[in-house]
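Reading through the structure tokens given below for one structure.
Excluded from the complex is one protein chain; the other protein chains are retained at their positions.
Labels run A, B and C following the written order; every chain starts at residue 1.
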Amino acid sequence: MSGVDGAAPELAVSQWFNTGEPLTLAALRGRPVLLHAFQMLCPGCVAHGTPQTQRAYELFKATDLQVIGLHTVFEHHAAMTPVSLQAFIHEYRLTFPIGVDAAGDGTPLPVTMGRYAMQGTPTSILIGRSGRIVHHGFGQQSDMALGAMIAAELAGAQTYAAQA
Amino acid sequence: MSGVDGAAPELAVSQWFNTGEPLTLAALRGRPVLLHAFQMLCPGCVAHGTPQTQRAYELFKATDLQVIGLHTVFEHHAAMTPVSLQAFIHEYRLTFPIGVDAAGDGTPLPVTMGRYAMQGTPTSILIGRSGRIVHHGFGQQSDMALGAMIAAELAGAQTYAAQA
Amino acid sequence: MSGVDGAAPELAVSQWFNTGEPLTLAALRGRPVLLHAFQMLCPGCVAHGTPQTQRAYELFKATDLQVIGLHTVFEHHAAMTPVSLQAFIHEYRLTFPIGVDAAGDGTPLPVTMGRYAMQGTPTSILIGRSGRIVHHGFGQQSDMALGAMIAAELAGAQTYAAQA
Partner (left out) sequence: MSGVDGAAPELAVSQWFNTGEPLTLAALRGRPVLLHAFQMLCPGCVAHGTPQTQRAYELFKATDLQVIGLHTVFEHHAAMTPVSLQAFIHEYRLTFPIGVDAAGDGTPLPVTMGRYAMQGTPTSILIGRSGRIVHHGFGQQSDMALGAMIAAELAGAQTYAAQA
């Protein structure tokens, strides 16, 4: 779940939406990053994870947090093409940068999803200023816990709480 | 909004899901029909109208009500193809018959949507035993009112209530 | 759960709100009655059952359905007095008639609650035009099913569906 130097693995993105230029974790080193992996036809993403990420994007707009969506298609590939994703982004009024996870070679799993050993979607990953993974959560996260984690990282705190 | 004889216009469907054979209003005459027009990337459909239709399908299973979904794509056509719809139906566990509204000729509006002069999606239409339109509702409907309308039609009542 | 003649037992009410004169099932015979038993400090009533009853009251206003709330206090008696109930009715903007179930003699269970052998709150009971109990539901009911049951009874149908 981490690279040679213990850092969060780099993103492998084939196409970007909502950003003029490609984003890389290397270039973002020093800033916290909220990485939200989703599929546009995953009900738990559409109902919870993706709108939650939009809320985080808006709440922390004035901070140096970088929010990144990652379309990690690992099933129904023909149904969730970039053309469909673009309409999804438009209809759901998502405004944070979203990348299409690069197709895997000989595997239905896309590249970044594999690098992070994600279990499925939605997955929310918080990468700290140091470039290391602070939180890796699969499934529904609570808004309050996510807000606290991000704020603690922004403040440079070890963690917002001892509880898991 | 109605044919020459005052009846609900016939469906024009290019492809069916969740049914072994095509459905026609002509063949269903004598039975009430709940027709739910939606688009798989319409947030109001995904959050409210479509799961409501699934609930109606399950609640009235033992009656002779026929529930029909109609994928009335009038925007983002390349994003909401039958291939994408099929994955949507699978992921959202929809089990009622769903037809793809036939593409319009020289217009982005599909054929059945045009025949019924629908204003958008979601639209829920209740067709009575007589084949006439009993209710034509655009936007979010309340579960209680929809349940009452269907039950009144099943009972052969004029209407469940005087109120609109 | 029914009187000598098979009819729904009569109400025993010590005080009424939202109605100029006391209501009795005897006087309502011939009209369907939705009886909603609740306690003002029962979370499931406050979150679901009681606002649902208010919705039914508004939806079926033009019909001859009579909606009746019944405050069936069987615990925390000192905490849920008529004075507290009155403030609750005001704050939650309930406008249907609500009676206070008469205190039991030597038992914490109020009289009407005992007559109907209710299991707890919320309980929703639909009494048909004939005065007999059509539905007796404890716990959360779906809006769609409740709307259908009421509409079927209003239409004089046996039932809206064969399903339970």
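Heads up, the rule we're going with is that a residue touches a chain if its C-beta (ideal position, glycine included) is under 8 Å from a C-beta of that chain, and two chains touch if they have at least 3 such contacts.
What you see is a predicted model, and the numbers here were worked out from it, not measured in a lab.
**Student:** Would you list the chains present here that the left-out chain is in contact with?
**Tutor:** Displayed chains contacted by the hidden chain, ordered by label: A, C.
**Student:** Which is it among C:A26, C:A47 or C:A117 that touches the chain not included here?
**Tutor:** Final answer for the missing-chain contact: C:A47.
**Student:** Can you list, in ascending order, the subunit A residues touching the missing chain?
**Tutor:** Here the touching residues of subunit A are 52, 55-56, 59-63, 142-152, 154-157, 160-163.
**Student:** Which residues does subunit C use to touch the chain missing from this display?
**Tutor:** Residues of subunit C in touch with the missing chain: 41-43, 46-47, 75-76, 78-80, 83-84, 86-88, 90-92.
Here, only the chains that are shown with their structure count from here on.
**Student:** Specify the angle of rotation obtained when superposing subunit B on subunit C by their C-alpha atoms, rounded to a multiple of 5 degrees.
**Tutor:** 180
**Student:** Go ahead and note the Å separation of the Cα centroids belonging to subunit A and subunit C.
**Tutor:** For subunit A versus subunit C, the centre distance works out to 49 Å.
**Student:** Just curious, how far off is subunit B from subunit A if you go by their C-alpha centres, in Å?
**Tutor:** Distance between chain centres, rounded to whole Å: 36 Å.
**Student:** What positions in subunit B touch 2 or more of the other chains?
**Tutor:** none
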